[in-house]
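For this view, one protein chain was removed and the others were kept in their places.
Labels A, B and C are assigned to the chains in the order they are written; within every chain, residues are numbered from 1.
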């Protein structure tokens, strides 16, 4: 009964099938909850012409930032890309295209993509450059713009724990975009800190039901901190 | 610091402000996870002309069915209303209006109502009576209809546990429509089986964050079973 | 001989594959769960918010907070997850369920299905059926081939209000297994002992009949 054993044991297997010019949706916020080893595997594979959908694009030398080094990303869909010199260079030189999307709209586009909703209306961005060229419609006297959903050929996700069914739980604010990305990939690959026995995860406490997940791999994580801020005890 | 103490101690206080001709969104699926005491309180109050949005309308003598006895419901928005003689009578006599809505569309309308999304597109109902009079639009060669969101003057919700902040967890499949209803009420009232100390609910395991909740009341529940089915051990 | 309800479920179960997520409608579809081969693992989705539906509970296990979409008390299997109705229909609408099995009043050569409303009779509602047929790529309709009065349920065009348009590709009736493509019914298998002539007689929509129509194997 191989049925629901989604665990793979190599990063090659985890990302098998990823090809040039595909769309990859990635979970994470800043460097928090990013699928760092799956990103590294994409670098190893050398896949080119990628459209990457993620709230941010990592930093120089870590996270999605490393995919800029060999110009693997052709287009980035993100809400904020401010932390990356290489990004800036490639954007200014025209090598990289960027589609800035408000953070809430980006999250909802991923959710809608996974949920079979091709488009929705939001007030976010109406009257701003984000609304340019988009359909405007009034509901109850207020103007909204139509936003279309996003789907990926692959979704890459970082979770805390998984079972072999692909059921996932996330840890603290490392949840962020991960459960949304997980629903929106034709192939959804998840790396986790721990693979638990079936039945260990309480059914009503699972963040991402396994139906969305195709492959699970056990990883080890650097978890780099972007803004280390402390108080004195 | 009364700030986030949302606990009320009487059902009068819990439903204070409910008036004639208001819209009430109710959680529950069949008789599972219904806010049975809040419904009973609406019966006691005698509020009339209500629009009730709920997947079902209870049964004769229990759940939302009891609001039919004194003709308190003017319009029902539901996906399935098959278990209720009184409902049938009032529907046939024209006393009761019903707007049948596909179950998934109903769930999404509530979520959208709470999430500031005035409308979305779905393939559900296209080419059927549900699509009549609704805008049709094509995305990627497929036809979808536009569905508008739903908001209520009140949302009535049944949860398992709450803390004084209004953070909620649901038990098993009694979750169903409850977290969606909770987001879509101008005033959201929740009855629970247990009120726990702040901090007892693990932050990342909360189903409904307290920001959606206005009032919490401790109840005791009959939890009637509609279709008791067993196997022999 | 026309298939029994149990045989219908058995034939439908042959369409299951290892690792499938499956939504079974009320009635005959529910019986399919009894015929999952031992060599296979499938997970049943119940649209009220349960993935990994298990058998009915024992008297001791019964719990009012644990029901399926038919409002029956159920259990959850190991590996199950429980979620809201919005999440449940995100799965369904988003096409994540591998197979949906449901009953119908009528199906036609265009793949339209009517299953929820008979004008003049009391309307109970569509429940989740419209979402299920709109969301699934792989749907099996299972029903009797004709009504009690001998009227075909496989039509050139559905006469009743639709549940979904152009969405049905496979029908298992008590007489035949039929596929729908290019605006026609395609006869693929006949029930054991049922003649091709009988199937032709009871199929109102255009039916393509190959030279050899194999019997269903059980």
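Throughout what follows, a residue touches a chain if its C-beta (ideal position, glycine included) is under 8 Å from a C-beta of that chain, and two chains touch if they have at least 3 such contacts.
Keep in mind that what you see is a predicted model, and the values were worked out from it rather than measured.
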Inset, instruction - Would you list the chains present here that the left-out chain is in contact with? - result: A, B
Legend entry - Residue, one of A:23, A:37, A:55 or A:149, that touches the chain absent here: A:55
Legend entry - Absent-chain contact - pick from A:23, A:37 or A:122: A:122
Legend entry - Identified contact with the non-displayed chain, of B:11, B:126, B:144 or B:165: B:165
Legend entry - On chain A, residues whose C-beta touches the chain left out of the figure: 29-33, 55, 78-82, 88, 91-92, 98, 100, 102-108, 110-111, 122-130, 171-180, 207, 223-233
Legend entry - chain B residues that touch the omitted chain in the full complex: 1-4, 111, 113-117, 163-165, 167, 183, 198-199, 201, 203-204, 206, 209-212
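The rule we apply is simple: only the chains that are shown with their structure count from here on.
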Inset, instruction - Could you tell me which chains make contact with chain B and chain C both? - result: A
Legend entry - Maximum centroid distance from chain B, chain identifier (CA atoms): A
Legend entry - Whole-Å gap separating chain B and chain C, where each centre is the average of the chain's CA atoms: 29
Legend entry - Rounded Å distance, chain A centre to chain B centre (Cα mean): 32
Legend entry - Contacts with 2+ other chains: residues of chain B: 108, 122-123, 171-172, 175, 207
Legend entry - Contacts with 2+ other chains: residues of chain C: 50, 76, 82-83, 89, 92-93, 134-135
